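To start, the structure itself, in C-alpha cells.
Missing here: one protein chain of the complex. Every other protein chain is in place.
Take a look at subunit A:
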C-alpha cells in the first residue's frame, strides 16, 4: 500500500485547446499524463449554481466539472458534498482550458450517482493532484449566485434574564431549491450558532471553510436583557445584527453550504427546534476550541511527510496573516476610540464656545462665535458618523476575517485529522496482517478466518480513509482559492464603502465651513 511518502503527483489529462487569453496562465504541466477525462468531454454540461438542470448543454472544453452533471439532487444521496461543488462550479468553466483544475471532481467520481466512469479513480487512488495554483485560479466560479439574505428587525422578546432578541431573516431567491421566491423567518442568536455547530460537525463538509458566526457576549446581552434603550445596547444589537447578516451571506454564497439541507431549513422553516449545546460556542470557548485542536494537530504536523509543501506553506501564511490582521484590528480600535474622544471633545468645546459667544460684547463677534459653536456641533455629528463607519465597516471587516482565518486553520486541521486516521488505519491493518501471519505459523485455522475478515475490513477502511484524505485535501485547495477571491472582493468592496462614506462626510464638512465663512467675515 502506498504510503504518503510514495505518493507522486498524478499525471495530468491532456490539454484541450486552451481558450484564447488563458494560454499565458497555463504552465507546462499541461502535457502530462493520461487522458483520463478527455473521453467524457462529449457531454459537457453546465449547471449554474444550485440549479438542477442537468440537460442544459453548453459549449465547454472538456474539463472535470463538466462531467459532474449530476444535479444538486445528489446532495442527499451520497453525503459527499463535492459533487455539488462541481455542479456549481461547472458554469464557470467556460473560460477554462481543460488543463485541469482541481480535482474535487476526481474523488467523487467513484461515489457519484451520475453516470460517470468510475474507473479513473481506482486507477489512481493514491494520486494526489499536483495542480498549479494558477490553474486552480482559472476555474474561479462566476459570482452569479442568486440568493439574497438580510437580517433585520431586531426585537426583544420576553422580559428579564430570559429575554432574547429575535431577528427577521429575509431570503429572496429564484433558485428552485427553495419553496418560494421570497420568504422570511424569525431566528434568535442561538439558532445561528446552532446552524454553525451542525455544519461544522458534518463529515461531508470537512475540508470546507465554514464561516464562523459572531461571538457570544454575556456582557452585551445582559445589557440588552435589562433594557434596550441606551446607546451602547443599541450599538451592540446593531453590531450583532450586521455580523449575523454577513455570516449568513457568507454561508449562502458558499456553493456547498447553500446546498446543505440544514442551511435551507434554517432559512425556510418557520418553526425551528431550539439549538442546544451552544454554550461551547461562546466567544472564548469557540476560539479555545479551535486553538486547542490546532495545537494538538500541530504536534502531528512534524510527522506528516508531504511531497507537497503547499499545505504547510498555507498554514504558515494563514498564521502570519492572522497576526497582522490582529495588529491592524488593534490600530483600528484605537482609531475608533480616538474618534469618539474627538466627538466628545468637540461637543464640549462647542458648548464652551457658545458660552463665550454669549459673553462677548461685540455684536458681530458674538454672533460669529455662536455660529462657530453651531458648526462645531455639526462637526461632532460628522465625527460620530465617521467613528461608526470606522467601526462597523473597517473594524468589523477585520474581526470577521480574523475569525474566518480561524475557520481556515480549522479546515487545515480537519485534513490533518483525516491523515492521522488514515495512518492509524494503516498501522492497524499492518498489525492485523502480522496477526494473521502468526496464526498461519501457529496453525490455528479457526481463528484464521476471523483474521482474514478483519484484514479485509481494515483494507476497506484504509482505502476509504485515504480517499477521504485526498478528497479533503482537494477540497481544502479549492476552498483556499475561493476564500482568497472572496476575501479580495470583500476587502475591496468594504474599503470602497468606507472611503465613500468618508468622502461624503468631507463634503458636508466643506459645506458647513463654507457657510460659516461669511459670518466670520462679517465681524467688525
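The rule is simple: a contact is a pair of C-beta atoms (placed from the backbone, for glycine too) under 8 Å apart; a residue touches a chain by one contact, two chains touch by 3 or more; residues count from 1.
The rule is short, and it goes like this: contacts and distances are computed from a predicted model.
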Problem - Among "BOS complex subunit TMEM147", "Sorting nexin", "Translocase of outer mitochondrial membrane 40 like" or "Glucosidase II subunit alpha", UniProt-listed name of the chain not shown - result: "Sorting nexin"
Completion exercise
Among listed residues A:163, A:365, A:388 or A:455, the absent chain is touched only by A:365
Fill in the blank from the handout: Of A:352, A:427 or A:460, the residue touching the omitted chain is A:352
Fill in the blank from the handout: Across A:324, A:449 or A:464, the one contacting the chain not displayed is A:324
Problem - Where the unshown chain meets subunit A, residue by residue - result: 317, 320-321, 324-325, 327-328, 331-332, 334-335, 338-339, 341-342, 345-346, 348-349, 352-353, 355-356, 358-362, 364-365, 368-369, 372, 484-485, 487-488, 491-492, 495-496, 499-500, 502-503, 506-507, 509-510, 513-514, 516-517, 520-521, 523-524
